[in-house]
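One structure is given below, represented as structure tokens, and several questions about it will come after.
One chain of protein is taken out of this complex; the other chains stay put.
Chains: A and B, in written order; residue numbering restarts at 1 for each.
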Amino acid sequence: MTPEQIIFLIVAIVTLVAGISVVTSRNLIHSALWLILSLFGIAVFYVLLDAGFFAVIQVIIYIGAIAILFIFAAMLTRRVMQDTGPQSNSNWWLGALIALLLLAGIAVVLVNWQGFTSLAPELINPSERINQLGLALVSPDQYVLPFELASVLLVAAMIGAIFVAGEKKQ
Amino acid sequence: MSTELLIWLLPLPPLLAFFLIVLLTNRYKALSHSIAVGAALLSWLGSMVVFINAVRTEHLGANPIASVLNWLPTGDSWFQIGVRIDPLSAATLFFVAWTVLMIFIYSVGYHNYGQPQGDHDKKGLQPHGAIVADEHGHKHVVPSIEPMYSRFFAFIGLFAFGMYTLVVSDNLLTLFVGWEIMGLCSYLLIGFWYQKPTARAAMIKAFMTTRVGDVFMLLGIAYLYSSIDSLSYSEIFKPETLQKLAETPAIGGFLGLTAAGVIGILLFIGTVGKSAQWPLHVWLPDAMEGPTPVSAMIHAATMVSAGVYMVIRMFPLLQAGSEHGLLTPAMTLMTIIGAFTAIFAATIAVAQNDIKRVLAYSTISQLGYMIAALGIGAYVAAAFHLITHAFFKALLFLGSGSVIHGVVHGVLHTGEQVDPQNMFNMGGLRKKMPITFWTFVIGGFALSGFPLVTAGFWSKDEILADAFGHGHWVVFITLALAALLTAFYTMRQITLTFLGEPRTESAQHAQETPWTMTLPLVILAVFAVGIGWAGISESFPVIGGIIPNFVHEFIGGTLAELPEALPFNIWPLIVSLVVALGGLTLGWLVYRNQKAGAEDPLKIALGPIHTVLKNKYYFDEIYDTIFVRPAYWLADKFTNKFLDRGVIDGILHFIARIASNVGGILRNYFDKPVVNGFGDFVGEGVKKVGRSIKIIQTGRVQQYLLMALVLAFAAMFYFVFTFVGH
Partner (left out) sequence: MIPLSWYLIFAAILFCIGLYGVLVRKNAIAILMGIELMLNSVNINLIAFWRYRSADGIAGQAFAIIVFAVAAAEVAVGLALIISIYRRRSSVVADDMNLMKW
């Protein structure tokens, strides 16, 4: 067991437990907090995958914005959903079954794939990654179009969110 | 334009007038009468031109002014129709044109043109008068204008067209066309005031009775056509044709007659109907229901004359087969019926009180004269009497209309409820209506045969002379007696109407009629006096020979050989003078002191015979029982109830019931269960399926997701496990 593997296993278990707690917690704020923990775990994974930029992005955006947004929404809609009562609807067994089946299916498919147990190749120029990513996102030969579209999407989402959630003037 | 073209155009103006009035100017009274009178004037003008051309033509009888055109294609050849003016039709055209024009002008005044509209005048009834107030506020009733004014002129226009067509035509077919058009107009005009029940009955009676005659005439025409393949006069009157017809026996050896005889008799029956001879005379007196111009035109001057004209025209055919002056069976029949009718109608006329009835029976009687004359072979005399009779009879009728108008004026003025047509309510009118009086006297004297100065004398004298000269004693005596009666009832009429003192208030207040009515009277009176002088026999003492006997020469020229003029014989002249003057005197003597409300002296003298005469020998009642009632019964019980409602309607109802039942079966056993059921099934089925399936749509997103994933997994597993081997 290399130290990497041990770290991997610990973080994986933490993340998965946090994930399970997200979907089973009775209190919505607890769910949000468990979500933040799980997102942290994901960030660590990004680091393990030599994608440090993504780890930072993960923390800033997901945890810093999205999870906060969740907490805001939970607080704004708090009155109705109290900590009492079951959190799961009546078909939880069917949902669990589906999830397990899906897992089994994916596992079966992956096991039969020959690249399944490959190891990571050497990175040639690790410090150039971010440069390369930045250039890729704005270069017309590469991914400027998805980049621009993503920005338009964000604008639209922003405007939409403001409009939908805004107070209607009487 | 050529004379032939002019002849073709003669019937057209009145026809055009008819169409214009009916289609366009019905509402405009002045315009309508102007169109009608203008048309009559145009035709009169054309007729005069044609007549003058005709008399100037040499030997018009041998080469008449004629023109034909091909009309109906009949196999290889054509049926031709055309116009033909020979002496007979020229003379007829002359008097037709004059009398038609006079009557058209008269109608303007008769229907009270210029008078106000009546207060409660309705279309279909005689006008009752209008209340007018003069400048002092006095109200009195004046005669009102006829509500259906324009319609009258339209009808007489159509009638004039029919008469002109008949006169100018050169074949029996177009003659028959004109004949029937006049029959139609007679029907329409007798029943002009159609809301009156008596008028309605009279119009139907006239049409039906003449129809009987017309059917036989049509049979005659058909027989003639089938014998010689032509109906035109030029064909019929060829000597070969006449000989052939006289020698062929009739179909089926009918009574041993020849074809010519049968055809002649059949054609003559048409005249019996149209010219109201016994036994088909019953319609003419009832036809007096129509307005007086109608009576004058149709039933005195033109339509009834058309019957006599036709039979005069067909004289060569009627005479075909006679040897040296012996009468053929057709001619014998004509003589018998003509003479009988003459005396028969004269006896009835003596007992009539209505001024127009007397004239109606007089017409029947005079037509009998003409037919009897033709029957004994007096061709020229018959034609001459036709011409003179048209003038003076029209004059008498128009005069009677004028009298009635004058008395109606008095009736409206006084408000008395008397019959304005009854002579016993008149009297003393000579002072009130002088023009009418003098013209009526001229006409009446002409009818009676007043010597020398009236036309009737010359024509009647000629008939009597012919009868005497050819030795037909029975005919001579019958006609002489009829002449006596004629003079008697004519003077009776004149005395009761004009002489003496007024017998009622209305007669007291009678008034002369306007110039539109008196002018025609004067003009016709001129003819009634003068036309006779065109036919003075050459051998007449003293004055014979001064004027050539135009009538004899001209009209006689129509026949193939000019009939010989009889030498003068004093006896017929004496007899006719005696009967004429004697009858006139007798009539004056009996009636000159007739008082108001007194009985008719004749009634006292004759007693029950008078009642029989007054009721026209009960012929109407006899015909009613024998013919009319059975016909009605047959129509009602058999044709209407049994055939029409029972059989025909029964079949129809049966078919309808079957159809209805089939429809019901189809509906209940096919349409409702199958078609409706299927439709409903589809609809309900869809609804049921929808109702069961809609439960899936719960509106909950998570359930949708679950369902989607379940189904996706199911599909995926299916595909994985089916192809897991590959």
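Please note the rule applied: a residue touches a chain if its C-beta (ideal position, glycine included) is under 8 Å from a C-beta of that chain, and two chains touch if they have at least 3 such contacts.
A quick note: this is a predicted structure, and the numbers were derived from the prediction, not measured.
Visitor: Could you pull out which residues of chain A are in touch with the chain that's been left out?
Guide: Answer for chain A: residues 2, 4-5, 8, 12, 15-16, 19-20, 22-23, 28, 31-32, 35, 38-39, 42, 45-46, 48-51, 53-54, 57-58, 61-62, 65-66, 69-70, 72-74, 76-77, 79-81, 86-89, 91-92, 94-96, 98-100, 102-103, 106-107, 110, 115-121, 123-124, 129, 132-133, 136-137, 142-143, 146-147, 150-151, 153-154, 156-158, 160-162, 164-165 touch the chain left out.
Visitor: Could I get the residues of chain B that touch the absent chain, sorted low to high?
Guide: That gives, for chain B, the contact residues 694-695, 697-702, 705-706, 709.
Going forward, only the chains that are shown with their structure count from here on.
Visitor: Between chain A and chain B, what distance separates the C-alpha centroids? Give it in angstrom.
Guide: 119
Visitor: What residues on chain B touch chain A, complex-wise?
Guide: It comes out as residues 702-703, 706, 709-710, 713, 716.
Visitor: Looking at the complex, which residues from chain A come into contact with chain B?
Guide: Residues 89, 91, 94-95, 98, 101-102, 105.
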